[in-house]
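Beneath this line is the structure, given in structure tokens, with notes to follow.
One protein chain is absent from this view; the other protein chains keep their places.
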Amino acid sequence: MNLAVSLPRGLKLKNPIIAASGTFGFGPEYASFVDMSVLGGISVKGLSPDPWPGNPPPRVWETPMGILNSIGLQNHGVEVFCQQDLPFLRETDTRVVANIIGHTVDEYRQVAARLSREPGIDALEVNISCPNIKEGGMSFGQNPDQAAQVMAAVRFETDLPVMVKISPNTTYPVEIAEAVEDAGADMISAINTLVGMAIDVKHRRPALGGVTGGLSGPAIKPIALRIVYEVAQTVKIPVVGMGGISSTMDVVEFLMAGAAAVMVGTITFQYPRRMQEIVAELPEVITELGFDCLQDVVGSALPGRSNASSMMEAEYE
Amino acid sequence: MNLAVSLPRGLKLKNPIIAASGTFGFGPEYASFVDMSVLGGISVKGLSPDPWPGNPPPRVWETPMGILNSIGLQNHGVEVFCQQDLPFLRETDTRVVANIIGHTVDEYRQVAARLSREPGIDALEVNISCPNIKEGGMSFGQNPDQAAQVMAAVRFETDLPVMVKISPNTTYPVEIAEAVEDAGADMISAINTLVGMAIDVKHRRPALGGVTGGLSGPAIKPIALRIVYEVAQTVKIPVVGMGGISSTMDVVEFLMAGAAAVMVGTITFQYPRRMQEIVAELPEVITELGFDCLQDVVGSALPGRSNASSMMEAEYE
Amino acid sequence: MVKRQVPAPGHVELWVHSPVLAGATPGQFAHVVTQGTLRRPISFSRLDVDTGNAAMLFQVVGVGTRWLANQEMGAVLDILGPLGRGFPVPDARRPWCLVGGGVGIPPLFAAASQWTSAARMTPTAILGARTESLVLLEEEFRQLGHVVWITTDDGSRGMKGTVIGPLARWLAKNPQGQVYACGPTAMLRAVGAISGQRDDVWMALEQRMGCGVGACLACVVLGNGPEGPDYRRVCTEGPVFSGEELIFP
Partner (left out) sequence: MVKRQVPAPGHVELWVHSPVLAGATPGQFAHVVTQGTLRRPISFSRLDVDTGNAAMLFQVVGVGTRWLANQEMGAVLDILGPLGRGFPVPDARRPWCLVGGGVGIPPLFAAASQWTSAARMTPTAILGARTESLVLLEEEFRQLGHVVWITTDDGSRGMKGTVIGPLARWLAKNPQGQVYACGPTAMLRAVGAISGQRDDVWMALEQRMGCGVGACLACVVLGNGPEGPDYRRVCTEGPVFSGEELIFP
């Protein structure tokens, strides 16, 4: 079965499985364990104009079916990335998504501009879950206007396909998706982590050095699916779904909820080869579920296309 | 060790463990499995002025370390409650918290008024995660003004201790807590469920009859702790914490994050006696952690009181 | 857990020693801790007050039943029960018939075992399955002296088709006969339709459950209420309902 996915502005993935930003480094870290050419793509760790130091440790903490992280978006800056990491990525036979971050609209713009000049980058992913320093630290992703400003600034600088990564820590994920669509986004990726925390009971203090952290892993899958399902019904552009994917069936859930492709994060820490396994299993699983091709799975549980209400009523109404 | 908790307006619990609304019915359902007199209190299923039919089934779905529910706040109305359920509750030796719901501010007011006339109710818990029908269906709990209006209306009708139950499905849990505190709330309870969904892959449709549902259970504990920790630092009134508690250590985490008492929900479905076990274990666990009394545990991981930053720096700075 | 059998591929029957469970009414269920955040509801296939043993026969369909199927002899299971309302004993002066599909058969067998000695006329058991290897408890029903009709979807054993054909014929002969049915929802709907949803047609339903004791209102099905349709709890008002109580499409 052909697993290829065609996305806006000519972005073509050999399959819908992309390594999620921040969980797969810049490629070489996992290269001895994973055959990267099997992946649809890889989204690199968030890149800022200048290096960010990140948060004090501890930076991860295990929670029920999830993890909290407070890496604090540590990265060595877009310039070092272009010189040091990009050459390796150019050699890999997979799509490279550059995840970009900033403290101000202008910082996002700068990173987008810098990356657009480099060959070997196939798409940008705008992580709007960063604190907006000028507006008091609430993240860009919590406010439709600010999210749209970031997207508009990035759009001004680049013709690359751009996806905006939606934060779940807001009352309005759908409104934010609409706002960035209007501002020129080619795709939505959803979701980023949920703000959570844990207490180190023994030491009577927050477990993470950064006090709060981002919750990821299977625990958040229901929330991610809900947001993907809602966003996919609202925007016209494709959605790349993620949050807690750990199996091929999870991927199918996201596809049915309307995702055109997915990203896989936390599970890689436990099972580095899981993405490869999913790519291998996907054709058979889709066929067994009665689909002829990947495209038919996408959105098959959305209202209208799903047999939801009719079957439900058939059972008890 | 004395586990008693004193809360505003003379509300005294024999211990900090309260059964969470919607997971313990109206008392008699679990009475043959659980010794209710051991509990600090029980919060009953949400009560509306008239009966609510609830959502079509299926109404629960299992998720990684959690469950989704779309009961749809089915209940037989406050009048039937007073006549049919309250007599049993009056006989039980535990505090009764009446959880109230409504589609309009006036419906909340009506239920509060009706319940204030009945003996045997020790506190009200205002569930603001209900759709505000007049304002287009977004829940009261997602907007500080609307939440405050509900609280003000309830306060007008009752001298009972009132807690407002915070929704996590908002950008502003802290602002909402502050708004209801200003509107006269005596306590905050936090958190209600997170909106999520699951796909029934076999049938290619949303798994729940209500399409989306509320996520509860251990999976949400990190989010609940974060909100309790933030709210406890902001408001002056006590916080009743909940969300994913399944063990005595979990209770200690919530207490350290600033909760004066806790509610226990989803785990009861799996282990009906877990609340009893927690009450039994709590004194020993607290003592082993080096505390002399329950009160000292409360808030011990909050900034100022916690040795957070100092120890963190001691380790790597 | 005192005994374990594999009556058909992908099906396991477990015996547990528990006088409390052994005292259940057929049609009641056990709510079992397995893997996952919710208990699993499973009906009793055998209830023996003398030995204090109760059995559950289930199909392995997901994580919970797989875990349960892999438990070793002597394992201690965490079971809440017996729960729910079981089958009412039939009026022994009138004919009765059991109609079971797949894993709907076991609870009917528990009922048959208790009722058969009291029966004046030979009862009928109509057992349906997907295919020959999945016909459950046939021999056991014959040993009780039942007239046993088998149907399989693929015709590999007995009549080809569903249990509805034989039931229609039985009802034609016994228009006021008492019916006890358990099986997939589609089958029960058809049973309800051809039996006229009477108050002596009893059906055991399945629904996703939370608490199992009536507290959470998760497990509802649509009932025929005095003021129009209302929701009933399978765990408390059911799992056994009369045809009259239910609304099927």
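The first chain written gets the first letter, and so on, giving A, B and C; residue counts start at 1 in each chain.
The definition used in the following text is that a residue touches a chain if its C-beta (ideal position, glycine included) is under 8 Å from a C-beta of that chain, and two chains touch if they have at least 3 such contacts.
Model, not experiment: these values are computed from the prediction.
When the whole complex is considered, the residue among A:10, A:53 or A:136 that touches the unshown chain is A:53. Only one residue in the set A:67, A:121 or A:150 touches the chain that does not appear here, and it is A:67. When the whole complex is considered, the residue among A:149, A:268 or A:300 that touches the unshown chain is A:268. Considering the whole complex, the residue from A:45, A:95 or A:221 that touches the absent chain is A:45. Seen from subunit A, the chain kept out of the figure touches residues 22-25, 29-30, 33, 45, 53-54, 57-63, 65-67, 69, 71, 74, 217-218, 266, 268-272.
One rule holds for everything that comes next: only the chains that are shown with their structure count from here on.
Counting steps between touching chains, the shortest path from subunit A to subunit B takes 1.
Seen from the C-alpha centroid of subunit B, the farthest chain centroid is that of C.
Geometrically, the chain at the heart of the complex, using CA-atom means, is B. Computed from the mean C-alpha positions, the centre of subunit B lies at a distance of 37 Å from the centre of subunit C.
Subunit A and subunit C have centres, each the mean of its CA atoms, that are 46 Å apart. Residue positions 57, 63, 65-66, 217-218 of subunit B are each in touch with at least two other chains. Chain contacts: subunit C has residues 221 touching two or more partner chains.
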